[in-house]
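With one protein chain withheld, the remaining protein chains of the complex are depicted in position.
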Amino acid sequence: MASASDDPTAGPTDAEAACFEAGIKFGTLYHQFAGTPVSPESAGSLAAAIEESIENQPHCRDVTVDVLTDELEAELAESAADYTELTGRFLEVEIVVDYEGCEVVTRMDMQDGYPLMRVESVRGRAQQE
Amino acid sequence: MASASDDPTAGPTDAEAACFEAGIKFGTLYHQFAGTPVSPESAGSLAAAIEESIENQPHCRDVTVDVLTDELEAELAESAADYTELTGRFLEVEIVVDYEGCEVVTRMDMQDGYPLMRVESVRGRAQQE
Amino acid sequence: MASASDDPTAGPTDAEAACFEAGIKFGTLYHQFAGTPVSPESAGSLAAAIEESIENQPHCRDVTVDVLTDELEAELAESAADYTELTGRFLEVEIVVDYEGCEVVTRMDMQDGYPLMRVESVRGRAQQE
Partner (left out) sequence: MASASDDPTAGPTDAEAACFEAGIKFGTLYHQFAGTPVSPESAGSLAAAIEESIENQPHCRDVTVDVLTDELEAELAESAADYTELTGRFLEVEIVVDYEGCEVVTRMDMQDGYPLMRVESVRGRAQQE
């Protein structure tokens, strides 16, 4: 029976592994923090904590989080509440991963009503790839 | 058929409702943030974000969170990693709820190897209760 | 200086402690599972897992979770996606706690556009309370 280990081409390239690592950071960030009670006043401390917590993860060079206080204020203006739950439409995020010299820049923002996570650029692919 | 609404004594007193509210805050705090990647360096920003996010919730007067950096450092000293996941043994928390003039002080810390959440005091019970 | 331990009336009654325990279960349930990817097809397995996981917690006698597939279907009908994130408007929950013979029935459903958690009844209060 054939398995991945029989096929020297089946393992990931460094660039593919770098993209996998970047995806892990995005899934972590979103599903760890979505649902957190947030208001315009507490948005800053939450953004700082998200950045510093995700930057702990392996190969993670930089995390930039904007909690969109304008969007928060617009939602709360139509509501009886003075806080809401953190979700994708209140977030813009950039995560940069460096894995074995391969740099991946990834981003999340709203596209067509959904928070879209995507790879913006991959640099430093090895020549043989 | 009898239901709670038939029984004037079945609804909660203000003190009972205050304790229910305090419990909600503790369950929220623990299960929103447990699992967050944390290191001694990022502990401060995480503690600040937890406090400010939970203080958004209704009737919540004050939240004090200590992330125990000594405990974090001790765990990481025995490990190949430089961060870990937030869990109860790295946390001490006090939450004060004020509901209809009834003040409840609640606390979580480690007791016999488990993070124990408990009501420390209830003040301002109505006389008829 | 006076502290709670100087005042024999400051500690919680069994009914207050029962309400605190019920609140913990609600905060846990909501903030552990809010954000989970959910569709009408996966709603049943998610509801079962929520019930069984929360029933593990101390003093928790019964948890009943309805994931509102009609509401899910209505939201998805207006959308390009075939799943969404679990949040309060897709949930109705009843949690029954039994603490030292005191039974507390608690409930969450939508009220005025918000998921409201509340104590419905408290039974078995000690006479001196």
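Some points to look at:
First chain written, first letter: the chains are A, B and C, and each begins at residue 1.
Just so we're on the same page, contacts are C-beta pairs under 8 Å (C-beta built on N, C-alpha and C of every residue); 3 or more make two chains touch, one makes a residue touch a chain.
Since this is a predicted model, take the numbers as computed values, not measurements.
The chain not shown here touches chain B at positions 30-31, 34-35, 79-81, 85, 87, 112-114.
Although one chain is not displayed, chain C still touches it through residues 28, 32, 35-39, 41-42, 45-46, 48-57, 82-83.
By the touch rule set out above, chain A reaches the unshown chain at residues 4, 7, 10-13, 15-17, 19-32, 104-106, 117-123, 129.
In this section, only the chains that are shown with their structure count from here on.
In the Cα superposition of chain A onto chain C, the rotation angle, rounded to steps of 5, is 180 degrees. Chain B and chain C touch with mostly matching residues; of the residue numbers seen at this interface, over half occur in both copies. Distance between chain A and chain C, defined via averaged C-alpha coordinates, is recorded as 30 Å.
Rounded to a whole number, the gap between the C-alpha centres of chain B and chain C is 16 angstrom. Annotation for chain A: residues touching 2 or more other chains are 35.
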